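Only a single protein chain was left out; the remaining protein chains are all shown in position.
A, B, C, D, E, F and G label the chains in the order they appear, each numbered from 1.
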Amino acid sequence: MRNEWLRSDRLPHIYCAGCGNGTIMNCVLEAITQTGWDRTRTVFLSGIGCSSRAPGYIMTDSLHTTHGRAIAFATGVKMADPSLHVVVFTGDGDLAAIGGNHFIHGCRRNIDITVVCMNNHIYGMTGGQGSPTTPLGKTSTTTPYGAEEAPFDLVELAIAAGANYVARWTSYHVKQLTDAVYDGLLTPGFSLIEVRCQCPTSYGRRNKYREPTDYMTYLKTNAILKRKWEEMERSGENISPDSFPVGEFVRRSRPVMGVPDEA
Amino acid sequence: MRNEWLRSDRLPHIYCAGCGNGTIMNCVLEAITQTGWDRTRTVFLSGIGCSSRAPGYIMTDSLHTTHGRAIAFATGVKMADPSLHVVVFTGDGDLAAIGGNHFIHGCRRNIDITVVCMNNHIYGMTGGQGSPTTPLGKTSTTTPYGAEEAPFDLVELAIAAGANYVARWTSYHVKQLTDAVYDGLLTPGFSLIEVRCQCPTSYGRRNKYREPTDYMTYLKTNAILKRKWEEMERSGENISPDSFPVGEFVRRSRPVMGVPDEA
Amino acid sequence: MRHEIRFSGFGGQGIILSAVILGRAAALYDNKNAVQTQVYGPEARGGASMSAVIIDDEPILYPKVRDPDTYVIMSQQGFEKYGCNTRDDAVMLLDSDLVHDRPSCRYVGIPATSVAKKELGRDIVANIIMLGALTTATSVVSGGALEKAILDSVPKGTEDLNLKAMKKGQELGIQGESS
Amino acid sequence: MRHEIRFSGFGGQGIILSAVILGRAAALYDNKNAVQTQVYGPEARGGASMSAVIIDDEPILYPKVRDPDTYVIMSQQGFEKYGCNTRDDAVMLLDSDLVHDRPSCRYVGIPATSVAKKELGRDIVANIIMLGALTTATSVVSGGALEKAILDSVPKGTEDLNLKAMKKGQELGIQGESS
Amino acid sequence: MKLEIDESRCKGCNLCTLVCPYKIYRPGSRPNRKGIYVPEMDRPERCPNCRLQELYGRRLCGMCALICPDQAIKWVPEKPYEPMKVVIEY
Amino acid sequence: MKLEIDESRCKGCNLCTLVCPYKIYRPGSRPNRKGIYVPEMDRPERCPNCRLQELYGRRLCGMCALICPDQAIKWVPEKPYEPMKVVIEY
Amino acid sequence: MQGNIACAEGALAAGCNFFGGYPITPSTEVAEHMASRMPKITGSCFIQMEDEIASMAAIIGAAWTGARSMTATSGPGFSLMMENIGYAVMTETPCVLVNIQRGGPSTGQPTMGAQGDMMQVRFGSHGDYSIIALCPSSVQECFDLTAKAFNLADRFRTPVFLMADEVIGHMREKLEIPDSVEIIRPKTLPEGTLPFTAGPDGVPGFAPFGIGRFTHVTGLTHDERGYPDTTNPACHESLVKRLVNKIENARHEIADYTIVNENARYVFVCYGAPVRTVKEVVDRMKIPDTGYLQLKTVWPFPEELLLRFPNVQAFIVPEMNLGMISREVERHVSVRVIPVGRIGGELHPPEELIQAVKIAGGDV
Partner (left out) sequence: MQGNIACAEGALAAGCNFFGGYPITPSTEVAEHMASRMPKITGSCFIQMEDEIASMAAIIGAAWTGARSMTATSGPGFSLMMENIGYAVMTETPCVLVNIQRGGPSTGQPTMGAQGDMMQVRFGSHGDYSIIALCPSSVQECFDLTAKAFNLADRFRTPVFLMADEVIGHMREKLEIPDSVEIIRPKTLPEGTLPFTAGPDGVPGFAPFGIGRFTHVTGLTHDERGYPDTTNPACHESLVKRLVNKIENARHEIADYTIVNENARYVFVCYGAPVRTVKEVVDRMKIPDTGYLQLKTVWPFPEELLLRFPNVQAFIVPEMNLGMISREVERHVSVRVIPVGRIGGELHPPEELIQAVKIAGGDV
């Protein structure tokens, strides 16, 4: 049961009311219980950020590391003992700003870990600065006049860098997300599951989604299934700049590292 | 004339006999003279590595920076004075190992600089360790039994990260390379020109191409024009693992940064 | 005269902003010296947050509030963490709906949050109500100075709402449940 | 007896390997103490590179060669940088095709590179020829020790070639152009 | 099984009100001791999980609990309906 | 114009020998003072650049100079054939 | 106004026109304020970089175009900047770094004040070097010293560090903004002079990029032309000694301090937030026999100032660390040195320092 994986002595967690991170934790733990993995043989890692606090609430061994470096630490854990299951929680800033290099190298090596990125398009922990996934024009404390730098597409980046499994969902799509995490956990090699999620406090507040429920409605409305998205692209249909495709983008078997011999 | 751009008091340079870096410098300077850029308004930057020594032989202002960071320094130069022309020389280690994050962020921001990567698949300067572009199975001092990590495709990475211009040639294709650099220089936004080139000393020696001429013949033989490559892929033709496509891969106009207002 | 004022509540209530406004009122419009400080942590979002102001006619050297004479407490947890060991001659303004305990010193209970929500339609101005009450229930700051400082500090378009909240607070500061 | 031997040439000639082999021969097979050091830079690829060995019956404390009694010089630039201020009682082995100047001390010229290329087909064994010559032209190392050290150090499959080179060097060490 | 919101965890975000197909949750109307408006429940026994979880031996629907960022929603056994007990009583 | 290899720069890599369509460069056979086998030239006057550079006012072919990693290949004006001078003499 | 905002305003007053940064508590407000102000100032650029390494790189790049450039960070980010700080030192790049110190080591206490990076700023990059570090103890000093930092950076062609702390950075008090601040730009490089040839003060003239002086800048050991010369011991020695001496020999000129009660027997040596407690104890409570030396310049350490107290029996050094600058004091004096280290985030209360005075006086 999912609850057994929680450190209930640490709850409630520090997340703001309605923060998507808590939901994502639920889905990841749900997926993990489905794999039947042993709690003593599963390790969570993270960097720094709101998202990266997640492992602290989970009752396994865990490393809450330095900002951006979780995948590099995870590489050490997994290569030193491939029989451990390794899952990384990270944020958009942690993964794609300061941690971008470890991210692409994790994908390239195709190291057998699963990375769940809670992408709230903002630096939540430090109070709402722009991140490399802040969409053009959106406001943050460091883009008070609207973001001028184009954002990354984390899915494309992971694919180009070589990851074996890449999917994107939102914190609204709890079932699909759970399934995607499950698939990611079981696919040998590097798995990235990007989860677009609400940060009502730091992002929503400045971008018209102060209420968690409004924010979630926004996510629900703008997430378009990959197949549908491709159709729309093909037919030249007008796609809202707020919309984005969700689904599984890659599942393949490039050479991997850190897969236990017996697997 | 190309020669005017050289610091002849520093020649001969430190490169080994037959090193491809010198050739690439020639092509870049040839392309630059074709643009008619002013030597006083052109700045070269580089990180650390054999390749990164190139700016030291060019008679302009130049910054030979720290390992992997040239693009970050270049971002400072270009954003502080967009009227300067900014060109970065880098190596595969410099760009894609330690510098990978600045690389993808340079592409994402699409900052108006031109990056020439001298990709010799090895850390030349430090004596021949494997790099993130060392092909599977090739030997180096840190992969004495053959590389086990899959290499990056720098072109795909640059495209996924958002660069406006991306091309790949080899040090054999001096004319095409010159043209590609010329196009890169003139395309607003981030341009990456990957040049596969010979390092007879550190790579060739351990991988059966000790003689520069043999090495160059190898490059010539295995570089396949992009169009032909795509045809071969389509027709399911057997492509040698040593082969790679060359040509222009992307030319587009995503939002850019650091382009002077009057341009 | 020297005053040390401590504010506490939970994250999102504008505890720090309250102190900033008070400090500004004292320094710019009451012509005193003022230093504003705070304690915050990542937990501030849920847990108890605290901010403080020292107001003095003399220059303020040591900047930290150590033994406040005035408290503004807006949550039970804030009360427990920062408001339970008051000195006897202190005075405490508390949000009477959210703080369930009562201090041993003199206090004035203000139903700031419910009034803000019900009468003004926005619970985020509860802190301004508390500030308003401060001008009538204590002598740390003048109403005029506070009004100017509020106008300096709140987002454009919300001036009226905030002034209304201040006025409401001034009334409640006189009427409120008190000991 | 103490010997300080300095090797110089250009990058790629195996200047460091020569010193390593010599040090190994002395330490492991002549039962002396030996310390090997070098100077190198990025320029070593083109410019002059230098390595050195101290051989002594006593433990070697200060490890750097400061006033060599023996030189092995394989390029003109190496001569200019590291071989021109020899002490009078020193002896220098030089590659007579590549070093154009001659020292004031006793010297033995060995056409190592051209012999290596012409007679043995591989110019990379020129350094081994020089080492061979060292055993006959000086007393710093014994032929037997050198042979063992060479066999320890060279890539598998090249033992014969290298031993041939050593033998050739031993001959040239006696016959070579000398002062 | 009985549906419960753990008041020590709930932060009043109302996401549960958004996802329940049965509209069992409604935004709370009064703050609790901590100042939080915990949602109110409208006939929670309508939740299929309450009714059928034991029977099916697995969780049904569960959207609310999956989406609740604060791990505040749970099902607790209700004494009178424990099947074991039922068996014994008859 | 006369084709020259700058011996102070050439490192003997032989890449010029690989690319010249006229096979003007041949691997050197004797080391120079620095021990380098500088390529030898076989009738360099065949190079179109030597003959036509001045005439066309731009560099032709130029493969060897572009590929030479050591910036060692250059064309230097040859006194007797300098057009200016020619004009004066006649 | 908040100390962090005062830093930003001080920088803008000094003409800072390039800010490259990466957010980190408790320095974030510096960047945020720059982000809102700079886009409105022509010729200015605010850029949020991908990390602190890139931030430091970017401000160095910008400085070489002649911009007045700056970054702001806190402990973890500061640690990441160490390599490029060394590069700025070696290449003599004028730039300003603000470090709003928080509790370390590691992620430590992100929201609490500390002064634990005072040795790091001096020794945190590899190799031998010197830097200039200033420490404000009030919001006004945040403004004044940041503006001053730019002048020192240009004057000595070196990175200058404003080593504030969370206490001062997040404190709000009145700030008087002067109509204008003094601005000293770098000496220009005379025609015909090599780019790294220095005058008697050890500081070369500055030729920014784009003016046709064709300067090659490298972090390798280089000669006066700027060309690498990495295996020549003499070249390295003269370069590095010059870099160190141009700062160490100017410690008099750079020293910025306040001395109160020269005749005191118990002398506080203090900088940053603890100055406030020291002032409370000495200026307000007037504890007998006490005086103080407030260092606004902490590095280069102005050791000669320690000699200005003829009757001193003990130096008391209150710091929000386990004793860093007290180590430096110990090196230079023979009287007793009493470090009063305090970590955990709270400023020393006056009683703690009064207690130290008692200890110094043998009362305890």
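Here is the rule we use: contacts are C-beta pairs under 8 Å (C-beta built on N, C-alpha and C of every residue); 3 or more make two chains touch, one makes a residue touch a chain.
As the structure is a prediction and not an experimental result, all values here were calculated from the model.
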Displayed chains that the missing one touches are A, B, C, D, G
Pick out which of B:44, B:123, B:182 or B:229 touches the chain that's been left out of the picture.
B:123
Contact with the hidden chain (one of G:36, G:197 or G:231):
G:231
Among the options G:48, G:65 or G:120, the absent chain makes contact with G:120
Could I get the residues of chain G that touch the absent chain, sorted low to high?
53, 74-76, 78-80, 82-83, 86-87, 89-91, 101, 103-112, 114, 116-117, 119-120, 122-129, 218-221, 230-237, 240-241, 243-244, 321-322, 324, 327, 330-331, 334, 341, 343-346
What residues on chain C make contact with the chain left out of this view?
39-43
I need the residue numbers on chain B that touch the omitted chain, in ascending order.
48, 66-68, 97-98, 100, 123, 125-127, 129-130, 132, 141-145
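The rule we apply is simple: only the chains that are shown with their structure count from here on.
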Contacts shared by chain F with chain G include exactly B, D
Rounded Å distance between chain C and chain F, as computed from the means of their C-alpha atoms:
86
Among all residues of chain C, which ones touch two or more of the remaining chains?
42, 46
Chain E: which residues touch two or more other chains?
11
